[in-house]
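Take a look at this one; I'll ask things after.
Only one protein chain is missing; all other protein chains are in place.
And then chain A:
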Amino acid sequence: MALLEITDLHAALEDGGKPILKGVSLTIRPGEVHAVMGPNGAGKSTLSNVIAGRPGFVVTGGSVTYDGQDLLALDADARARAGVFLAFQYPVEIPGVATATFLKTAINARRKAAGEPEIEALEFLKRMKANAKALGVVEDMLKRPVNVGFSGGEKKRAEVLQMAMLEPRLCLLDETDSGLDIDALRVVADGVNALRGPDRGMLVITHYQRLLDYIVPDVVHVLVDGRIVKSGDKALALDLEAHGYAQFAGAAA
């Protein structure tokens, strides 16, 4: 069974806003990493936000099926508990909520939904420390409020740390490479690659091919003006890097 099946998805901004997704279809099977590339304004972030259930968008047609269930029928929190994780392009600062408290609350929300007991304090600390170390997240950051005072790179690392802690089945990475220098990019990519596995699927959204040198996708989709205009293997990303998106302008019209 497909992990994520998107069929002819149409979406617009709420309150009669303009259509952004105009018939997107793609299928991610367990173990696969798909990349969605496209120019600014193509609808890349909207795609990940609609899958994650962000308010402000309305689905006007099509379907999104995750692990056999209608994902669009669930609220954002239920989607997350079902195993969908969105790594934000712009992680939100939450003053007053300690990162560790936040992570523990999130983990326990999932465990509770699954009928499991809360995570043991010791196990939580052990896992958090191990993951933080692997991602170069200093312990001091975990004591600080969520994303407050983090640099752009630290925020992205913290997103991947959360992803590692929450063990989702479907990872949506929304421009995770933006704002990262090459060293930080490598650390983040290593963190993402460590999570690749036969049961997990990933949708990597990016503007540049660079990230895909480190997170090598199985399938690359080109999204232009709300539609997937071409799909191929990783070679397509290199082709885009060489020739740009202009070649698809006609196809999108």
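Just so we're on the same page, a residue touches a chain if its C-beta (ideal position, glycine included) is under 8 Å from a C-beta of that chain, and two chains touch if they have at least 3 such contacts; residues count from 1.
Note that contacts and distances are computed from a predicted model.
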item	value
Chain not displayed: protein name in its UniProt record ("Branched-chain amino acid ABC transporter permease", "Fe-S cluster assembly protein SufD", "NAD(P)/FAD-dependent oxidoreductase" or "Stage V sporulation protein AC")	"Fe-S cluster assembly protein SufD"
Chain not shown: contacting residue from A:Ala52, A:Leu71, A:Met128 or A:Leu185	A:Ala52
Identified contact with the non-displayed chain, of A:Asp77, A:Glu123, A:Asp199 or A:Asp233	A:Asp77
From A:Phe88, A:Phe150 or A:Tyr245, residue that would touch the chain that is not displayed	A:Phe88
Sites on chain A contacted by the missing partner chain, in the whole complex	52-55, 75-77, 80-81, 85-86, 88, 91-92, 94-97, 102, 105-106, 109-110, 113, 145-146, 162, 166
